[in-house]
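Pasting a structure here, questions to come.
Missing here is one protein chain; the remaining ones are kept as they sit in the complex.
Read from first to last, the chains carry the letters A, B and C; within each, the first residue is number 1.
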Amino acid sequence: MMTWSDILTDVQMRLGAPPELEPLARAIAYFIGAFMLVNGALVLALILIWVTRKVVSRIQDRIGPNRIGPYGLFQTVADVLKLLSKEDIRPDNADQIAYVLAPILSVFPVLMTLAVITFAPGFVGVDLNIGVLYLVALGSIGIMAALMAGWSSNNKYALLAGFRVVAQLLAYEIPMVLAMLAPVMLAGTMRTQEIARAQALYLGPINLGLGWFVFLLPGAFIIYFISALAEAEQTPFDLLEAESELIAGFHIEYSGMKFAMFFLAQFLNAFFLGAIAVMLFLGSWQGPFADQIPLLGPFYFLVKTFLVYGAIQWVRGTFPRLRIDQMMSFAWKVLVPLVLSLILAQMIIMKLPIPTWIGYLLILVANIGVVALMLRLMTRYLKQESVGTKRSFTPKSLIGTMAPVNQVGD
Amino acid sequence: MLSQYGFILILSGIAMIIPVAAITIGHLLGPRRPDPIKNATYESGVETIGDTWVQFRAQYYLIALIFLIFDVEVIFLYPIAIAYQNLSLFSVMAAVTFVLILLLGLFLEWRKGALEWK
Amino acid sequence: MVPLNWYLILSAFIFSCGLYAALGRRNAIAVLMGIELMLNASNINLVAFWRNGVAPMENVDGQVFALFVIAVAAAEVAVGLALVISIYRNRRTVNLDELDILKG
Partner (left out) sequence: MPELPALPSILELVFLAVALLTAVGALVVVLSPNLFHSALGLAATFFGVAAVYITAEAEFVGVSQVLVYVGAISTLIAFAIMLTRGMMYGTTSQRNRQSGTAAMIAALMFVVLTALMNAIPWPKAGEPITDGEAIIARLGSMFVNEYVVPFVLLALLLLVALAGAIVLARDRK
C-alpha cells in the first residue's frame, strides 16, 4: 500500500536526489504534507465560520453576515483583519507565561488531530498504531489549556469558568472514550485507516462501501455524538461560555489574536469531532464505487463530515441550554452506565459460539435497546421538569395579543 | 515505525508555529496604549474586591477523581479490545469482571451522592 | 537507537528531583508531586529495560509493569490528595511541619 508520503518521497528520488539523502527526502515529504494539512485546516476554518453563521442565522430566522463580499463570504476575513489590529491587552496581575501559552496550547491539539484523519485510502497523515487513543490523548492538552487560561487571567470569573469547563470536559470524556471502544473492538485495531477499511461491505467481489459501524452500533454512535457536542462545548452544552448570556467564560481576559485562537480552536474542534465520528462510525471514505473511482473517497469523506457538522449546527440552532446539574448528572447517570452496559453486552456477544451474523444482530438489538432506554429516561425526566413551569396565563396566539392592555384602577 | 512519529514531530512543529505567529503578528500590528484601568481585571466595570481566591467546592475534585479512575480502567480495556479476537472464554470472563467492578464503583458513587451537582 | 544509559541518567535525574521535593518541601501537595516524579522515573527505567531486553516483541512484561505502575500511582494520588483536602478542612493548613497533632 503506497501512502502519500511514499509517493512524495518517490517523486523526489526520481528527480535525482542521491539515495543516501532518502531520509531527508522523506522529511521534506512529511513537511509538505503537514504544511498543506495545517493550511487547509485554516482555510477550512474561514469557510466553516461563515457556513456556521449563515446556517444558524437561517435556522433562527435571521439573515446572518451579508455585507462583505457576495453573501457575506469575506466577513470572516474582515473579522480576522479587525482582530489583528486590536490591542493585545495583558492584564497587569496575570501570570505572563501561562497567559500567553494558554491560547497556543488550545489550538495546538486541535491541529494535531489532522495527523490521523483518513481522507482516502493511503491518504492519512500517519496511520498510528494507537490512532484512536491518540485522538483522545490530544483532548487532555485542551483540558490543560482551559485550566491555564482560567488560572493565569487572575480573574475570579475566568477561574470559575475554567474549572467548570474542565469539569464538563472530564465528565463527557469517559462516555466518549467508551463509545469509541465499540468500533475499535469490532475492527480489532486502533489504526484509523484499518477501522475505515473494516467498514467495507462486500457483495461478492464488489465493495458496496456501506458496512458502516453506525448500522451496527447506533447506540454507541449516539452516545459518541452527544459526548462530542459536550467536548466541543457546543449548544446544548455551551452554558459555560454562552455567547448570548455570559462573556465567554474562561477567556474573558483575552483580546485580539489570543481570543481569536480560542475561537479558532473551538470551531475546528467541532468540525474534527465530526470527522472522527465519520471515521469511526460512518465509514470514513467508504461509499458506493469508492474503490473504482478514487476521487470519490475524499468527496464522500468531506460530504459526510460536513453533514455531521451541519447536524451539530442544527442542534446548536434549535436546542436550549442545559443547567449544569442536568449536564453533569446526564453524563454520569445516563451516558456512562448505558455505554458500559453496551460494551459489556458487546464483549459477551462477540464471544458467544454463534454465527457472526447472529452476533451482529444481537449487538444491533442491544444498541437499539440502549437508545430506547435513553429516550425513555429523557422523556420521563422532561415530563418531571415541566411540572414546575406552568404558564401563569394562556397566550391567545404564539406572537402575543395585539389588543390593548386593560388599564386597571385608572 | 518510529519514522511515523517523525511526521507527528513535524506536524507539531507547524501546529506550534501557526498560533505563535498569529499572536506575534497581532501583537506587532495592534496599537499599544496600556493604561491601568484597561489592564485591570475585567469584572464588567465593577472594581475588583479581594484577590482571585474563591471558595471552590469539593465537587470539582470528586469529578476529576471519578474521571481519573475511569480513565485508568479505559486504558486497560483498549488493548483487550485489540486482542479480543484471540482471547479464550476465561480471559473474556476476566475482562467482563473488570467492567462489572467498574460498574459497581459507579453505582457506589451514585448511592453515596458523589454524582449530585448541588 | 538511544543508548540505554541515557534513559537511565534521565530517570536518575527525575528521581532525584522527586526525592528532593518529597523530602524538602513543606506543602503536602508538593510532596505528592515529588512522589509522582519518582514513580515516573521508575517507569522510564521499566520501559527502557524492556526496549533493550531480549525479544521485546514477545516479552512485553516491562510495559505491563509500567501500566500497572501508572494505575497504582493513580489510586495513590487520588487517596493522597483526598487526605490532603480532608486535613485542610480540619486544620486549615497543608504544611506538613505544622501537622504535629501526634507530637507527645
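We adopt the following convention: a contact is a pair of C-beta atoms (placed from the backbone, for glycine too) under 8 Å apart; a residue touches a chain by one contact, two chains touch by 3 or more.
This is a predicted model, so every value here is computed, not measured.
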Among the chains presented, those that the missing one touches: A, B, C
Omitted-chain contact residue, chosen from A:L8, A:M148 or A:V308: A:M148
Residues from chain B at the interface with the omitted partner, ascending: 1-6, 9, 51, 53, 56-62, 64-69, 71-76, 78-84, 86-88, 90-92, 94-95, 97-98, 101-102, 104-105, 108-109, 112, 114
For chain C, the residues touching the chain missing from this view: 1-10, 12-21, 23-27, 29-30, 32-34, 36-37, 40, 43-44, 47-48, 50-58, 60-61, 63-64, 66-68, 70-79, 81-86, 88-89, 92-97
Sites on chain A contacted by the missing partner chain, in the whole complex: 6, 20, 22-24, 26, 95, 98, 128-130, 133-134, 136-137, 139-141, 143-144, 147-148, 151, 159, 163, 166, 170, 173, 189-191
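Assume only the chains that are shown with their structure count from here on.
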Remotest chain, chain C as reference, centres from CA atoms: A
Centre-to-centre distance between chain C and chain B (centres being mean Cα positions), rounded to whole Å: 20
For chain A paired with chain C, centre-to-centre distance based on mean C-alpha positions, whole Å: 34
Rounded Å distance, chain A centre to chain B centre (Cα mean): 15
Multi-chain contact sites of chain C, meaning residues that touch two or more partners: none
Multi-chain contact residues (two or more partners), chain B: 71, 75
Residue ranges of chain A touching chain B (in the complex, touch as defined): 5, 26-27, 30-31, 33-35, 37-38, 42, 83-93, 100, 103-104, 107-108, 111-112, 114-115, 125-129, 132-133, 153-157, 159-160, 163, 166-167, 170-171, 173-174, 177-178, 181, 184-185, 188-190, 247, 252-253, 256-258, 260-261, 324-325, 328-329, 332-333, 336-337, 340-341, 343-344, 347-348, 350-351
In the complex with chain C, residue positions of chain B that touch it: 58, 61, 65, 68-69, 71-72, 75-76
Of all residues in chain B, those that touch chain A in their complex: 1, 3-8, 10-16, 18-20, 22-23, 25-27, 29-34, 36, 38-44, 52-54, 56, 59-60, 63-64, 66-67, 70-71, 74-75, 77-78, 81-82, 84-85, 87, 89, 92, 95-96, 99-100, 102-103, 106, 109-110, 115-118
